[in-house]
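This is the structure, below, for whatever I ask next.
Shown here: the complex without one of its protein chains, the others still in place.
On to chain A.
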Amino acid sequence: MQSVNTLLKKVVRSSVFPFTAQHGMKKDFFPLGRTLSLSFFMKQDDSCSPSEKIDLDGWKKVMKSGLQEVNETVSEHKELSSLARAREILEMWRLAGRSVPENITEEQLKAFIECPSKSAQKKYLKFLYLKELYKKNDRRKMIEKRERRLEEQEQDSKPDGTRRNSFIYFQNNSMDKAYNWRVAQSMIFGQSLVFDMSYEKDMSIREVTNTVRQIVLSESINRKSMDPFHIHFCNLKEDSLYQKEFIKHYREAWDRLLVTATDQCYTEVFPKDKLIYLTADSPKVMKTFDHDKIYIIGSMVDKSIKTGVSLARAKRLGLETAALPLEKYLLWNSGAKNLTLDQMMHILLTLKDTGDWRKALEFVPKRKYISFVNKPVHELKKTLNLINTLKLGKRQEEIQKQFAKSYSK
C-alpha cells in the first residue's frame, strides 16, 4: 500500500495538471485508488505529513499557466492616460472588495480624480457605489413587478367582461387637473411662501442637488394640499446651479410650473414688515402661525456646520426672524434643529390648516425627539437641568426617580 501511494505521489508531482492527472490515474489504473489516496483518516495514520499529500503550491501553477498570453498584452499598457489609469485602479479596488461602482462615466471619473484628498475620493466612490446599488435594486424590483402584473393579466383575461362599473376611474391626469386648479387659485388669492435661493455659494454641488430635490418634494406636497401656498422662488438667477438642477428634475414642466420664480429679492417683491425669515438660529420663537405674514425659507442644505448663515442674511436685510418652537413642544433628543425643506413645508401647511402645533410637529423626524412635552417651558428647563446633572453622574437613582415622577404623565 505504501508503495502504491508513493508511486501515485510521484506521478502527481511530475504532472503539470496534478488534479486531472490524479483523477485520470485513479480511474484507469488503480481501482482501489479511491480508498487509498483520499481517505482522510488513513492519511493521518500515515507517517508522512498531510501537506505532502496535497500539492500545496498547485494553485500557483494554475495561476501562472494559461496566462502567458495575457502577460504579453500587459507590456503594451505601459503608457496610460490618467483617466484610464484611474479606471484601472478603480477596477482593482472593486476586485479587492472595496465599495466602488461597477460602471463609472467619464465625468464621474474626472470628478474622482479632482477630489482633493484620499478620504474625499473614498467618500465619492462610496456615494457612487450606493447609488448604483439602489438603482440596481430598483430595476430588479421593477422587473419583478412587471412579471407579476403580466401573470395577473393572464389570469384576469380569462373571466372577461364582468368588470363593468358605473364609476369613472380617476385618472392621474384628472387628479393633476384638480390640483393645478387649486394651486392656480392660490396663486391669485393664497398666502405667499418664499424660498430664498441665494445660498448657492455657501453649498457644495451635492448640497445644491439635495436642496433642489427637497424643494421639488415640497412643491409636490404643496400642490396636493387642500389649501396650497403661493410659492415664490426669489433670488433665483438665470443659469444658476439651482436653475439647472430644477430643469433636470422638471424638464419641460419647469415652464408650466405653478410657482413664481424671480431673480428679484423678496424685499423688492413684498413689503418688509410683512416678511418673517424662518431660521433655526433665530432668538425669537414662533408662537402662532400668522396668515397675514409672508414666511421665508432659506433653500439651503447645510451638511458642514455653518451656523448663522441665514440669520446673517436676515440681519443684513433687517428682517424679522423666527424659529419653530421645537423645544417648547418636543423633548429633544439628538440631531440638529434645522429641518429639511419638505418637512418645513408639511409643518407650515398643517399650521396653516389647523393652527395646531402638535399636529404640525408630527412631521419632525421621530429619531430627533423623545416625546411630546405636556408641560410649560420652565418645567422643561428643569428636565434639561436634570439631564445635565445626570450626565455628571451624581445621585443618579434619586434624580432618575424624580425625572420619572415629573414625566410619568
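Please note the rule applied: a residue touches a chain if its C-beta (ideal position, glycine included) is under 8 Å from a C-beta of that chain, and two chains touch if they have at least 3 such contacts; residues count from 1.
The rule we apply is simple: contacts and distances are computed from a predicted model.
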### Candidate names "Light-independent protochlorophyllide reductase subunit B", "Ribosomal RNA-processing protein 42", "Trafficking protein particle complex subunit 6B" or "Mitochondrial ribonuclease P catalytic subunit"; UniProt protein name, chain not shown
"Mitochondrial ribonuclease P catalytic subunit"
### Query
Which of A:111, A:309, A:331 or A:386 touches the chain that is not shown?
A:309
### Message
Touch as defined at the start, partner being the missing chain; which of A:93, A:124, A:250 or A:270 qualifies?
### Response
A:93
### Task
Taking the full complex into account, find the residue in A:85, A:177, A:206 or A:303 that is in contact with the omitted chain.
A:85
### Task
For chain A, enumerate the residues touching the unshown chain of the complex.
19, 38, 40, 50-51, 53-60, 62-64, 66-67, 70-71, 74, 77, 85, 88-89, 92-93, 95-98, 118, 202, 283, 307-309, 311-313, 315-316
